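Of the protein chains in this complex, one is absent; all others appear in place.
Labels run A, B and C following the written order; every chain starts at residue 1.
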Amino acid sequence: MSLPYSFRVAISSLLHEKWINFLSMLTMAIGLLFTAITLLTVYNIDLMTKKLPEKFSIMLYLKDSLAREEIDTLIEGIRQDPSVDRVFFIPKDEAFRELKATLRNTEYILDGLGENPLPNSIEIKLKAQLLGPESVKKLTAKLKEQAGISEIEYGEKFLASLHSVRKGMNTIGLVFLIVLSTGMIFICYSTVKILFYRKDEEIKTYKLLGATKGFIRTPFLIEGAVIGTGGGLISCITLVSLYYTFIFKLSQTFPLLNSMYFPVELFLALPAAGLLLGIAGAIIAIGRIRY
Amino acid sequence: MSLPYSFRVAISSLLHEKWINFLSMLTMAIGLLFTAITLLTVYNIDLMTKKLPEKFSIMLYLKDSLAREEIDTLIEGIRQDPSVDRVFFIPKDEAFRELKATLRNTEYILDGLGENPLPNSIEIKLKAQLLGPESVKKLTAKLKEQAGISEIEYGEKFLASLHSVRKGMNTIGLVFLIVLSTGMIFICYSTVKILFYRKDEEIKTYKLLGATKGFIRTPFLIEGAVIGTGGGLISCITLVSLYYTFIFKLSQTFPLLNSMYFPVELFLALPAAGLLLGIAGAIIAIGRIRY
Amino acid sequence: MIRFEDVSKHYDNHTALRKVSFSVERGEMVFITGPSGSGKSTLLKLIYLSERADEGSVFVSGWEINTMRDSDVPVLRRKIGVVYQEFRLLYNMSVFENVAIALRIRGVDEREVKARVFDSLKIVNLRHKSDNYPHALSGGEQQRIAIARAIVAEPILILADEPTGNVDPDTSAGIIRTFKEINARGATILIATHNRELFRDTGKRTLKLDFGNFVGEGIG
Partner (left out) sequence: MIRFEDVSKHYDNHTALRKVSFSVERGEMVFITGPSGSGKSTLLKLIYLSERADEGSVFVSGWEINTMRDSDVPVLRRKIGVVYQEFRLLYNMSVFENVAIALRIRGVDEREVKARVFDSLKIVNLRHKSDNYPHALSGGEQQRIAIARAIVAEPILILADEPTGNVDPDTSAGIIRTFKEINARGATILIATHNRELFRDTGKRTLKLDFGNFVGEGIG
């Protein structure tokens, strides 16, 4: 059987019942749209929680007795550690200026102090991907053995809660993504299945006339593909419009949205996903053809 | 026509094509499930952002010259303001202890100070629902006219960003809720429509036999109602299971989830919503019956 | 009972009836005959308002039904029993329910339904198939179910479109005998058929259609 013929049959069948086919297209569009929105949301939340570790650092308060060269070798040693990203030296004078700035209107508190009571300190930023309660424990244990450090401080609580937030967010996001995608894929499949249900008699007639499985299936696969791709295109257009009408406008008043990431690949993937779903849906919907 | 008869017809029709009807039920279940999940999410985010204002307060730093009675009348006056929720007086000694606690390991900074340099202060908590940049401006303007107050401090930036976060979250949540609910309701309708599409011939036969509109519609409405209610029940059961397998377990490791609110009414509303959607879907799907 | 006055019916690309006039008296039994595509089914459809005439007037029981309001159509149809050429059975209902539906639509008391349905099924010799579904019946059996459904409610007018196309001569004769009995009890009956054996020797009036025109009238 020639492919152009199958195409003609599929197109004529699509047009012959255009409203119900358009309805199916819209339903698939909605399924794909929500999968895309969830994907985007989960992805962006993940991006945002990835940025959080930047705020984390380990502070080393140094003994006043340490000479400048000793400090330099200390810093150099820390830099060697594989989990360390960047190291800053904060001289005691700078720390004092910062404290003053923090106290702002009440800085007169410090006026009574003759001398700067703050120590020199070193701030350590860790590599984001290696950041976790264990790696920090290991590093601090090593640093404790070093001479010249009077105290080590890091936000243990912050680190722990940051970690649980990230894990929680990612788990919830993933669960949500899986549940929703499964649901939406099921909806796409179910739409094609219910749509093709009434074609049973048609398929039976084809079989009785002696048509091969391929001959019977091809037009239906094309129909499924057209409905799926159509749905994908509609969802793609809707997503772009939603982006421009809401996210784009809202980001003026709500700058957090500005940093959201909308990968172009996703937009292009929607019609492709629709195509695949449509064909797969049609294959499953028609089922095994038995003579 | 007797209602029991319509029921029998509907049930026999449902059973006659049980798989496709079950598929429609599942599809509606998914639609309802996601609407419920979104509703819950938006609702909980709203609840959480509603709790944020508790962290906001206005600080009044008082002149040392103020006598205890004067302070009391001042506090009494502030309490009269309709936007004020609670008022605390913080004596200078307590403020000093707090500062010491804040500075923790570096409290020796304060050792040099002979006398407590901090003033007495009053902390004002506003009613959450009246909290906003304007109401705070109005209150502080009024307070500025009072004698005995050396300074008024409040987190202008915090307030502004809190406000925009709440507004943004609520807007996004609402948009998402509307878009998703519309989509899911459409899916429910579309499922019933596609399912009933192949009943055209059946309806035509009924009409030719002289059946009244009510006679024709009733069995289909019952079918729609059964499919909708079934879908609602399935979504309800799934939601409860999801709650127990995920949220409940996750909340052990991720305590934020503990404070999530799962209203029982929502669970009960799902089958009811399914029922309504099923009947409405059937009415629209059958359409105007014309002779 | 039935009167056509210069009735024409045009489909998109075809004129099925051309200025047809005739009348059938109350209590008559009339055959309509003519080659395939001559407009027999169309003529019947205009009576039960499955189609509306484009020109002329159609009277049934004194009503001009061609301009009838939509809301009156089911009332008209409930007075008529129709054997459709394509049977129009309900394929997700049992044979019993397929016949009973005609009574249920007319609001017949549930206690009466069973007896009347079985009586009707007995007439077409299908009492034993009452629990089957239509797709498990032979072509002729399906046609007889359609006949049982048309007569069960004892309508004042019966329209039968090729009611014996799928049954053997003996069964056909039985069906015509049944129609004659019903006719003898007062019902008006119109049968479209090209089976000459049906109206041969019945002594009933026969109208002959060809290409949408009446071309003859005789006694069978």
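Rule of thumb we're sticking to: contacts are C-beta pairs under 8 Å (C-beta built on N, C-alpha and C of every residue); 3 or more make two chains touch, one makes a residue touch a chain.
Bear in mind the structure is a predicted one, so any value in this text is a computation, not a measurement.
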| The chain left out here touches which displayed chains? | A, C
| note | By the document's definition of touch, the residue of A:129, A:182 or A:212 touching the omitted chain is A:212
| Can you name the residues of chain C that touch the chain not displayed here? | 11-13, 33-37, 40-41, 85-86, 132, 136-141, 144, 161-162, 165-171, 194, 196
| For chain A, which residues touch the unseen chain? | 1-2, 5, 9, 12-13, 16-17, 202, 205-212, 215, 290-291
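In this text, only the chains that are shown with their structure count from here on.
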| request: Please give the pair of chains with the highest number of C-beta contact pairs. | output: A-B
| Going by C-alpha centres, which chain is most central here? | B
| note | Here the gap between chain B and chain C, centre to centre from mean Cα coordinates and rounded to Å, is 62
| query | If you average the CA atoms of chain A and of chain C, how many Å lie between those two points? | reply | 68
| request: Note the residues in chain B that touch 2 or more other chains, in rising order. | output: 17
| remark: Listed in rising order, chain C residues that touch 2 or more other chains are none
